[in-house]
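Here the complex is missing a single protein chain, while all its other protein chains stay put.
Naming follows writing order (A and B), and every chain is counted from residue 1.
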Amino acid sequence: MGLVTWARTRSPWLIHFNGAACNACDIEIVAVLTPRFDVERFGGVLKGSPRHADVLVVSGSISRKLKSRLKRIYDQMPEPKFVVAVGSCANTGGTFQDCYNVMEGVDKVIPVNAYVVGCPPKPEAILDGVVKLLKSAGY
Amino acid sequence: MSYVEENKKTLERFIEVVGKENVLDSKITKEKRFYVTIKVEKLRDAVTYIKEKEGLFHLSTITGVDYGEEREVNYHFNRPNLIFTIKVRVTGDKPVVPSITDIINGATIFEREVYDLIGVTPEGHPNPKRLLMTEEWPEGIFPLLKKWDVKSLRKAVDGEEWT
Partner (left out) sequence: MSDTEFSVPIGPQHPALKEPASFLFKVDGEVVVDVEPRVGYNHRGIEKAMEARTYIQNLYLTERVCGICSNAHQTLYAINVEDVAGITIPPRAKYLRTFVHELERIHSHLLWVGVAAHEIGFDTLFYYVWRDREVVLDILEEISGNRVNYAWNAIGGVRRDIPSDNIPKFQKMLDILAERTKYYTQVATTESTITNRAAGVGYCSKADMIRLCGVGPHARASGVNKDTRRDNPYLAYDEIPWNVVTTESGDVLGNVVVRVGELVESVGIAKYVLDHLPDGPIREKFSPMQKIPEGEAVNMIEAQRGEDIHYLCSKGDNKPYRYKIRAPTMANIPSLMVKLKGGYIADIPIVLAGIDPCFSCTDRMVFVDESKEKTWDMTDDELRRYGIRWYANGLNK
């Protein structure tokens, strides 16, 4: 593979979006940064702005108020971009499936490339999801 | 235990101050759990009294319950070793309770939530806007009423069935 592709695979810059989550997935995502799990050995950093990011990590069952915000953040990311849905709520709505204010799953709002299962998934699982995503994206 | 006696005396004094004819029901489920149902008109006097004279100045929360014909609003006050709940019942399509925000400043946010979910308007509230629902949420739809279930609620708000 070319130099650019090699560089892209080795440095996935992540941005995290909390879509009305209960915070369990979020603290596991932040735990991925900490010394025990350490996403930085894969070249990943958590950025603050969508314009700098390659991978959008979404947690939470998206509430009605957040639908347009999520779409906007996704649109602001430059190509190539990937979306990882973390946790049961982001996958299908999870335990909040029949709640009136909840969109059932991130893929109802934006296209998703990888689903990480769990409630919440362990940090190792989240790391695994991001790494597998990059491998399988043809890079 | 001293607080048992103290709690009972608090209840007796409360009934006397509010007036026996204004107290519709009073229940003691446990030594530290008292529930008193009073007439809506006496709400502000009752709250002022317990705040100033009974040490019940901490309002934990306000709960709204939909009983179909009536809607009940519960004001949960507490002090060490007592949770004292004042209940009022209101009827009608657009029920109203007097706001207690000027007496208990912390009530401002709880009254807005009760309006948002159960539809009981706090009259005299400085900022009676919805708290939790989006700006696009239609007027007059209060999600926690028993007449809505999730399907009909989504239909009423979004217009078409969700997939």
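To be clear about the criterion, a contact is a pair of C-beta atoms (placed from the backbone, for glycine too) under 8 Å apart; a residue touches a chain by one contact, two chains touch by 3 or more.
Predicted model only: the values in this text are computed from it and were never measured.
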{"item": "Residue among B:4, B:28 or B:109 touching the omitted chain", "value": "B:109"}
{"item": "Where the unshown chain meets chain A, residue by residue", "value": "16-28, 30-31, 34-36, 47-49, 61, 63, 65-66, 69, 94-96, 98-102, 119-120, 122"}
{"item": "Residue numbers in chain B that touch the chain omitted from display", "value": "29-30, 32-33, 35, 57-61, 63, 65-66, 74, 76, 78-81, 83, 85, 104-110, 113, 117, 131-134, 143-144, 148-150"}
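What we mean here is this: only the chains that are shown with their structure count from here on.
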{"item": "Distance from chain B to chain A - Cα centre to Cα centre, in angstrom", "value": "41"}
{"item": "Footprint of chain B on chain A - complex, ascending", "value": "64-65, 98-101, 104"}
{"item": "Chain B residues touching chain A - in the complex, by the definition given at the top", "value": "134, 143, 148, 150, 153-154, 157, 162"}
